[in-house]
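Every protein chain of the complex appears in place save one, which is left out.
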Amino acid sequence: MRALSLHLAVLALLLALHFVLPAYHHANLARIMVLAVFAMGYNIAFGYTGLLSLGHALFLSAGMFGAGLLIQHFGLTAAPALLIGTLAGAAMAALTGLLALRTAGVSLMIVTLMFAQAGYLTLLYFGAVTGGDEGFPVPAAGRVAFGLNLAAEGPRYLVALGLFALALMGNLALVRSRFGRVMVAMRENEERSRMLGYNPFAVKLGVMVLSGLYAGAAGAFYGVMFGYVGATFATIPYSILPLLYVLLGGAGVTLGPLLGAVLMFYLIDLASSHTTAQLAVTGGALLVLVLFAPKGILGSLRERGLASWLP
Amino acid sequence: MTTDLAGLKTNRRTVLGGLAAGGALMLGAAPRFVQAQSSAPIKLGFQLHRTGIGAAYGRWYERTTQAALKLLNDQGGINGRPVEIVFEDDGTDPKRGAEVVEKLTTQAGCDLILGPLFSHVVIGSAPRAGELKVPYLVCSEGYHVASGMLNRWTLQPGITDVRAQVSSMAPWVMQNLGKKVTMVFPDYAFGHDHRDFFTEAVKAQGGEVIAQIAIPPTETSFTRYLPQIPAETEVLYHVMVGPAVLTFVKELGEFYGSGARPQIFGFIDSLEAVDIAAPGLEFLEGTHFWEGHCRVKQADAPEWESTYRAAVGVDDNGASVSDARDVSTYAHMFSCWETLFVIKKGMEASGYQSTADRQKFVEAIEAMTAFDAGLDHVQGAKTFNGKTHQVFGQQFISKVEGGKLMRVHATSIEDGMYPDAVDYTAQSF
């Protein structure tokens, strides 16, 4: 109950911010919410189930290119393109999971990373269709869904909030479900859950697909809402990004990805306004965080007795 | 716990609310301030590749722009108002690039934005510039502006695009170096522009591209690709960008050594910000390069050339006056300088007062047709095409003689012209 009210309060706060934030922060928050969905997908795999993937950029870009290419080459409108893009993320995750989940731990990390790298190179190889490294701007006609122009500031924020709310509530329901408990059991002790009659591979594959669904949705919405689709979103830094968000905010906490995304975004933004050495500032901040809040901010709060608020 | 958390929440909300109100006040106030006092500075935003793969260019783009800004203000600014520039790093990343466009426009309140070089950043950021209706003047040399891919708010008045550069090289290469060409280029869009337009131009000249070797951009060593160069190659055409350029050229030298080799023609991009006298590059002696602006001061350089070099802090060899090992990106960075003076002309022609005049400013630039050479257009005279938003200028071919790039040919502006692919003036704002 406490958890539910906290989550609803966060959503209400985000809605309230829509009316008061100045233009710059308003647009930033729209971006952050979509990125937080990406990180939430990552959190499902990594935070709850313990699958350390470094290939999530592949699922993000599958969603982004899935939606973008359909708009660009087949003239689809935003709604079907977004749906197909989202599913493309899940499909890509299923394919990757089928192979990669035979490994675990650091091997899993490397295998997913290599699949993602192969995906990135494939985007470049088919540069005639995908625009290669340059990518392409999404045509204006393809950025309208049900009469809502996603290129306009207001609808964009609200659609981002809608997506975020759906993802957050889905995440909350998931971790409270039976399957959610099996996920955590898998993280804590795979052998024991196997003995209890669960098929670890099937559970992990399910988790991976769900995670890919989140990442694909984030990619598709990001591309359509901000009007650009490009292969840089398939590069390694975009696989590390959700890991950082999740670890910063708190792995295995539903609200962790949002907090992590907000902090990381503004850390970089403020650092680059006030200094020319923003890389060092960002690196230093990461070190401070990991030294003083190794479980992430919300993870540390949860350990101090806020567990009933932060599932 | 409950009270704690509730306290925290209200706290955060108040803080954010306060921030929001403050921000709104600042934003709302800025334009009014400008309108009230026309002597307030004009504020330009510069999207800078300070970090990431474009950093070598970014550093010199910043220095050139600072120098041009100083000159501009010494000459009395624009419309009698001083000019300031806000530099913001985009990490040479399209996602951050779009955010920087937003930040400069809606937070810093800049009148317009200039400066990006790397084409993926330009293409990633231009849609946001179009949505925010802010003029976006790129210094990118990509063919993405004139190809019609972008929008009415995006212009390239400071540097000739790759398509024009490449096409204008072909006749001289065919006549002086050889007809059978092998091309080595990075396997991404910038390289593909080279591949497509040079191959086309070579064909038009009766030559032939016998092999195209596309190098994956993640590569840091190139030795294994070089044996793919056919033995009957007469001209090796190379262009490379990014952090590994020096390795590429060194490995090329190692591959040919002192043995027989074809004529070598490269784009200076392969060696921007790199000292041509660096160890391992001796083999470049006698090879040819495209240059957008001659790095080494030529004997017949116009009188403003020295003023420009002194202002930017570059010596006669194209290196920093304070450190001879710090070589500039000379063939590209003039574009920032020239773009700034085009902005001055555009703002004066449109009677630019405030952000409300942004559309008039774009229309004023579109109406321009030619720029005369001079201290404001240091690279040379140019023709501007208002429909495609693209400028065209002279290109140079230099030969390495005694470790220095000496100009052996200058194209005419017409050599690089091609039919319009777009008419931006027909698009709505």
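Labels A and B are assigned to the chains in the order they are written; within every chain, residues are numbered from 1.
Here is the rule we use: a contact is a pair of C-beta atoms (placed from the backbone, for glycine too) under 8 Å apart; a residue touches a chain by one contact, two chains touch by 3 or more.
Simple rule for what comes next: contacts and distances are computed from a predicted model.
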Among "CxxC motif-containing protein", "Imidazole glycerol phosphate synthase subunit HisH", "Lactate utilization protein" or "Amino acid/amide ABC transporter membrane protein 1 (HAAT family)", the UniProt name of the subunit that does not appear here: "Amino acid/amide ABC transporter membrane protein 1 (HAAT family)"
Given B:Ala40, B:Leu71, B:Ile210 or B:Val274, the one touching the chain that is not displayed: B:Val274
Selected from A:Ala118, A:Leu166 or A:Leu270 as touching the chain missing from the view: A:Ala118
Sole contact to the chain not displayed, among A:Ala23, A:Ala94 or A:Ala277: A:Ala277
For chain B, residues in touch with the removed chain: 51-53, 55-56, 58-59, 187, 213-216, 218-221, 223-227, 231, 243-247, 250-251, 254-259, 273-275, 278-281, 325-327
Hidden partner chain, residues of chain A it touches: 52, 99-100, 102-104, 106-107, 109-111, 113-115, 117-118, 121-122, 124-125, 236, 240, 243-244, 247-248, 251, 276-280, 282-287, 289-291, 294
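Assume only the chains that are shown with their structure count from here on.
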CA centroid of chain A to CA centroid of chain B, Å: 33
Complex contacts: residues of chain B adjacent to chain A: 1, 5, 9, 13, 16-17, 19-21, 23-24, 26-27, 50-51, 88-89, 93-96, 98-99, 102-103, 106-107, 119-120, 123-128, 131, 142, 144, 149-151, 187-190, 192, 216-218
Contact footprint of chain B on chain A as seen in their complex: 6, 9, 13, 16-17, 20-25, 27-28, 31, 117, 121, 124-125, 127, 131-138, 151-152, 226-228, 230-233, 237, 268-269, 272-273, 276, 278-279, 305-306, 309
